[in-house]
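In this view, the complex is presented without one of its protein chains, the others remaining in place.
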Amino acid sequence: MSAGAEDAPVHVMGIPELEAFLEEHFEQAVGFADVVELGEGALTLRLRSTERHLRPGGTISGPTIFTLADLAFYQLTLSLIGPVPLAVTTQLNLSFMRRPDPGLLEATATMLKLGRRLAVGDVLIEGEEGPVAHAQVTYSIPPPEKR
Amino acid sequence: MSAGAEDAPVHVMGIPELEAFLEEHFEQAVGFADVVELGEGALTLRLRSTERHLRPGGTISGPTIFTLADLAFYQLTLSLIGPVPLAVTTQLNLSFMRRPDPGLLEATATMLKLGRRLAVGDVLIEGEEGPVAHAQVTYSIPPPEKR
Amino acid sequence: MSAGAEDAPVHVMGIPELEAFLEEHFEQAVGFADVVELGEGALTLRLRSTERHLRPGGTISGPTIFTLADLAFYQLTLSLIGPVPLAVTTQLNLSFMRRPDPGLLEATATMLKLGRRLAVGDVLIEGEEGPVAHAQVTYSIPPPEKR
Partner (left out) sequence: MSAGAEDAPVHVMGIPELEAFLEEHFEQAVGFADVVELGEGALTLRLRSTERHLRPGGTISGPTIFTLADLAFYQLTLSLIGPVPLAVTTQLNLSFMRRPDPGLLEATATMLKLGRRLAVGDVLIEGEEGPVAHAQVTYSIPPPEKR
């Protein structure tokens, strides 16, 4: 048995299509972070933190990290299934490993299993000093007639 | 054995003290939601959603719900241990039960176990039509010399 | 908004029916623990630990606590939907609050939302000295034609 038992996934949307999708369907998320890598069932989102991303103690806030993880996995899922706005988070477990200093944050989402109705994967969030958080994520994909 | 095996917790900060704390230490969170109830080891936070809290499909976004759950548990913890800005989330598991329509959201945080270094509890988030999400939360409390 | 926004659930199987179900469909679980309370959307399972439930340090093992939580929520779900052997766990998040000494353990499962395809709830596990663990659980319920 090997970790590569699943076939390599095919991305049906590229970075420009993902950006256009957000602009059309999810303006609240536009400008939050940038997709900097996409391929082989993974997507990396990069955030440059500012004052509004901080929490007491001057480190990056939990909601900022949640937003980054959730958006990375949403965009990864769409890159693999196409533009389905109503794909929604059903579970997101977030484990914090280190208080992230202000600066760059990168979230790399990986797909573990993409079924017709569920997408399961994880997201590793790294700061400039190493891993800061890890998310385990499940998205629900609506059936074709409800998209 | 009964669920009340733990002694009833004592709140050392009230709603006005919690509000003053946010204004002093966490301006990014000011105005996000209001504490509407506090007592017996529980705290309820209320959010009136607006356009910026929405996601594709017109329902309230995951990050909004995460923020509400995290902030409710943070304020509950502080109400029980006093003003410790550096209490931080170490784990937050969020399970979504229903897509929440715009409008009022209430998050009720309950403390399950408050130790010297960890606070563990859960948060039930309800919309106008019933429960919409449930969070399982752990906060880390710094030792006195690091506060 | 109140926590009681959902109608009180109706249990369609009682303790004797749940026991008969396990004997017929799940002999591996027979004798592991006893249902000691059932009603108003909650079920309590009791385990008297023995040597085989322990881990290094002489406290009750993680797998024992997982099994108790999972079985409590499975039986609660069946009590509400009837005998559906193929209801399966899709997510179980287990947070440990205290190392449980040998002796009695009680797990109280509560249903937060019972839909046609998903059941979401939580389980509080208590030992003789108070809460020891908390589980957040989702079960998947097969559609009628696949039962």
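Order of writing sets the labels: A, B and C. Residues in every chain begin at 1.
Rule of thumb we're sticking to: a residue touches a chain if its C-beta (ideal position, glycine included) is under 8 Å from a C-beta of that chain, and two chains touch if they have at least 3 such contacts.
Values in this document were obtained by computation on a predicted structure and should not be read as measured data.
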Contact partner of the left-out chain, one of A:Ile60, A:Ala109, A:Leu124 or A:Ile141: A:Leu124
Missing-partner contacts on chain C, residue numbers: 25-26, 28, 51-57, 59, 61-63, 66-67, 70, 85-86, 88-96, 99
Contact footprint on chain B, counting only the chain that is left out: 90-91, 93, 138
Residues from chain A at the interface with the omitted partner, ascending: 1, 3, 5-6, 91, 93, 95, 97-98, 104, 106, 108, 112-113, 115, 118, 120, 122, 124, 126-131, 134, 136, 138
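Here is the rule we use: only the chains that are shown with their structure count from here on.
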Numbering shared by both copies at the chain C-chain B contact, with half separating same from different: same
Centroid spacing, where centroids are CA-atom means, of chain A and chain C in whole angstrom: 32
Euclidean distance of C-alpha centroids - chain B vs chain C, Å: 26
Two or more partner chains touched - positions in chain C: 91, 93, 138
